[in-house]
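See structure below.
Apart from one protein chain that is not included, each protein chain of the complex appears where it belongs.
Letters are used for the chains, namely A, B and C, taken in the order the chains are written, and counting of residues starts over at 1 for each.
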Amino acid sequence: MGLEVEISGLKLNNPTVLASGILGVSRKMIERVIDNGAGAVTIKSISYEGREGHNNPTVISMENGLMNAVGYSNPGAEESSKEFSGLNDMKAPVIASVIGQETGDFVKVVKALEKCGFSALEVPLSCPHTPGFGTLAGQDTPEKTGEITKAVCSATDLPVFVKLSPNTKNIGEVAMAAERAGASGITAVNTMGPGMVINIEARKPVLAFGVGGISGPALKPVAVRCVYDVYESVRIPVIGTGGVTNGRDAIEMIMAGASCVGIGSAVYYRGIDVFRKICAEMEEWMKKNGYKNIEEMVGAAHG
Amino acid sequence: MGLEVEISGLKLNNPTVLASGILGVSRKMIERVIDNGAGAVTIKSISYEGREGHNNPTVISMENGLMNAVGYSNPGAEESSKEFSGLNDMKAPVIASVIGQETGDFVKVVKALEKCGFSALEVPLSCPHTPGFGTLAGQDTPEKTGEITKAVCSATDLPVFVKLSPNTKNIGEVAMAAERAGASGITAVNTMGPGMVINIEARKPVLAFGVGGISGPALKPVAVRCVYDVYESVRIPVIGTGGVTNGRDAIEMIMAGASCVGIGSAVYYRGIDVFRKICAEMEEWMKKNGYKNIEEMVGAAHG
Amino acid sequence: MAEIPEMVKINRIVRENSDTRTFFFGEKMEITPGQFLMVWVPGLGEKPFSVSYMGEETGITVFRRGKFTERLFSMKKGDIIGVRGPYGNGFGIKDNACVVGGGCGIAPLGPLIEKLDDPLVIIGAKSSDGLIFSKRFAGAKIATDDGSSGFHGFTTDLLEKVIRNRRFGMVYACGPEIMMKRVFDMCEENGTECQVSLERYVKCGFGICGHCDIDGFMICKDGPVFCSYQLRQMKSFGSRAKLKSGKKVSVAEYAGWRCR
Partner (left out) sequence: MAEIPEMVKINRIVRENSDTRTFFFGEKMEITPGQFLMVWVPGLGEKPFSVSYMGEETGITVFRRGKFTERLFSMKKGDIIGVRGPYGNGFGIKDNACVVGGGCGIAPLGPLIEKLDDPLVIIGAKSSDGLIFSKRFAGAKIATDDGSSGFHGFTTDLLEKVIRNRRFGMVYACGPEIMMKRVFDMCEENGTECQVSLERYVKCGFGICGHCDIDGFMICKDGPVFCSYQLRQMKSFGSRAKLKSGKKVSVAEYAGWRCR
C-alpha cells in the first residue's frame, strides 16, 4: 500500500500539499514543513511589487474555522526570488503562487521567479478580501480566468494550477475555462465568503479590513462540493483544498475527485506535523478498508 | 428595557422570528413555537402544486451546522390554506413563505393564501438545492428578483419580505432590486453553498440529492457579512437569519444591521424553547451593557 | 454532535417469520426502549426502524413491505448499512404493566419487556406463523385473528378481557394505528394510563423539519412514544396522517401508501 501520487508530472510521496498563505514565507520554513511530512508545498502568494497587506487583526479563529484578511502581504517578486532560490535541492516539489491585478502582472512575476527551481505555478484568481485581486477584481469569471491562465501558460513551461473560489456560482464553467486555456490542474478552493465577525462589546468588525475569507472545518462541505463539481467538468487533476483536517477528510476530498489535498488551517488545529498525522490516518483507514493506493479512491463517490 | 420591535408595520414582542422550513408545517406547531417565545413565525414555503421534495436523507447534522436538501416538500397552496386559516387569532404575527418556478406561480400562491390572516409574505428567491427554484433557477439575479417582487407586491397589500441567498455575488444589488420593486423588507439569508458530505465507507454523498444548503453556526459569519452589506445598500428593514444560536449571536446580527433575527437550526441545537432562551440572554446582555431597546443597537457596527 | 449515518456491519440476520427479519449490528449503543434508528441504504433512501434488541448487539426487526425493506432483505451478513441515532423519546418504565404488540409492532416492545418487572405480554398476529418474538417471550399470551394459535381474535379483544379483571399501572402498545387507538380508547374508559408508539413519515429525525408533526407533537422528538396525556390532545391520532408532501390523508390511506 502506498500514498504516492503523481499530479501533472509532479511526483509526491504523499497527497498532502501545504496550501498557499500558510507558513510558506521563507525557504527555511518550507523546509520545515517538508520535514514534517508534506508531499509538496505552496509558497505564500507573490505579487510583482511588495505589499504590506491589511492591518491587524488579519487572522482570527472562530469556533469552526479561521477567518483571514491578510491582504496578500508579500515582499514582491524580486525579494522572493532571492528568498526562494535553488529549490531543486528540496526534498519535495515547491509550488509558486503567483498573483497580479492585470494579466501582465502575473507574467512579470512568473518571469521573476523563473530561475528559482519551482516545480509548478499556482494562480489564485479567487481571493475574496483583497481589492484589485481575485473575486473582488472579477478574476473568477470564465473569461478573465481563461485570459490570465493563457498568459501564464505562455510564459512558462511549468505545470500551471489555477486556484478557484468556492464563491463563484458555476465553478465547473470556470474550471473548464482554465482547462481550455492550458491549465495543468485546478486547485479548489480558496477561502469562502467573505464573512464578518463583530465584537458586540466593541461594536466593530474584528478584522481590520472588516471582512475576511473563511477556511477550516466550516469550509469543508462547500469545498467537497466544489471539488465534486470540478471533477465532473474537467479532465485535469484537482488539488482539493478546504477544511481538510484529518485522514478521513482527506479521503472524502479524494473520493469527491481530488488527486491530492491542500492543507492550510489544519496547521492551526493540529500543529505543523499535521501532514505526517494525516498520512498516518489515511494509511490506517486504507489498510482497514482494503485500498492499495490513492488512485483507486480518486472520484470514487461519483456515479 | 424592552425587546419589542416594529418591522414594516408588524409588531413583535421580541426580535426572534421562526425561519421558514423549520417546524412551520401546521397551525398547531406554530402555536407551539409562539408559546415557546417566538416574536413571529414563518411557515414552511408553499408552492401552488404540492411537492414530495427530495428523498431521504434530507437533513443531516454536521459538526458545525446542518445541511439539508428537503426540496420544498409541501402539500400545495389549497391544502395549506386549509391548514393555516383564521390566523388572526394567533398571539404573534405569522408570515407566509411563497415559492414558485415562474413569476405567475408566486401570484397564484399569494391569492390562494389571501384569506388565511397572514401578517406578511416572505418570498425566498434563494434556495440552493431545488431544481426550478431559487438560485438554481436564477431567481437571485437583480432582474429576476425585481420582476418577481413586483408581481407579488401587486398581488397583495401585505408587507413583502424578499429572502436572499448568501451565495449571490453582490447581495447588496439584489437587495436594491427588491427594494425598488416594492419589497417592505429583506430576509438575509437562506442556506449557504450548496455543500456536500460524502460517507467514505459508503463512497456516496449522504444526502439523497447529493448536495444541500448549509445552515447553523457554519453559516453565521457569512450571514453577518450579508446583513452588513444589505444594511449599507437599502433603507428597508432586514430580518437577519443564519446561525443565530444564542443571545450574543442575535445582538451581533442586529449590530450588523438586522431589525430582527430569524432562527432555524438553533431549534436543533437548543430545543424548541430556544426563542425564550435567546430573549433572556439578550435582555441580560443589554442590561449589563446599558442598552434600553433593540432599536439603538440596529446597525451599531457600521461607520 | 454530528448526526450523519455511520456505516455498520450486519453481524447476523434472524428470520422471525416469512416476511419479518431481525438484523443485528455489532455495535453496542446507548438506547432507551422505544427509541428508533434512521437506517440508510446508500443510493436508495433512509427510514426509521425501532430498536428491537439492545445490549452487546443492537437489533432492528423489519417487516417486508416495500422497496426499501425488500432491499434490506436482500442483504447478507457482513454487508454494511448506514445508521444514525438513536432518536426519540422512549417508553417510561412503570410497574404492573401490560404490553400489547400487534404484528411487527412488537419490535419496539421487545427491549421494553426485558426491562419491565413481570409484565403481562400480549402478542398478536393474523395467524400463528405471523407471530414474532413468541419464543423470546415464552410466557406471553397469544392472540391470532384466525385462531390458529392462542386466543381467537384481535389483541384488543384479548386486552379487553384482561383489563376487566385486573387494574394495570400502565398499558404499553404498538401495532397498526387502529389497534393503538382502540387500546387508548379502552384505557380511557377504564381509567388506565397507556403509552403507545406511533408512526409518521420521518425526515430529519431530530426535531427540526416538522414533517413528522401530529397536531403540534413531533413523532421523532416528542415521540415516537406518547402517553395518554399527549394522546388526548391529538385529534389526528387514529384518524389522519401526512404523506411525504405533507398532504393530510386518512390513517387508512396513509397505511395503504405506506405498504404499497
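Keep in mind that, in the parts below, a residue touches a chain if its C-beta (ideal position, glycine included) is under 8 Å from a C-beta of that chain, and two chains touch if they have at least 3 such contacts.
Computed from a prediction, not measured in an experiment: that's the story for all the values here.
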item	value
Shown chains that the omitted chain touches within the full complex	A
Hidden-chain contact residue, picked from the options A:N74, A:N167 or A:S259	A:N74
Missing-chain contacts mapped onto chain A	21-26, 28-29, 31-32, 44, 50-53, 55-63, 66, 68, 70, 73-76, 79, 83, 197, 199, 201-204, 206, 208, 264-265, 267-268, 272
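Assume only the chains that are shown with their structure count from here on.
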item	value
Chain nearest the overall Cα centroid	B
Whole-Å separation of chain centres (CA-atom averages), chain B against chain C	36
Contacts with 2+ other chains: residues of chain B	62-63, 197, 201, 203-204
Of all residues in chain C, the ones touching two or more other chains	none
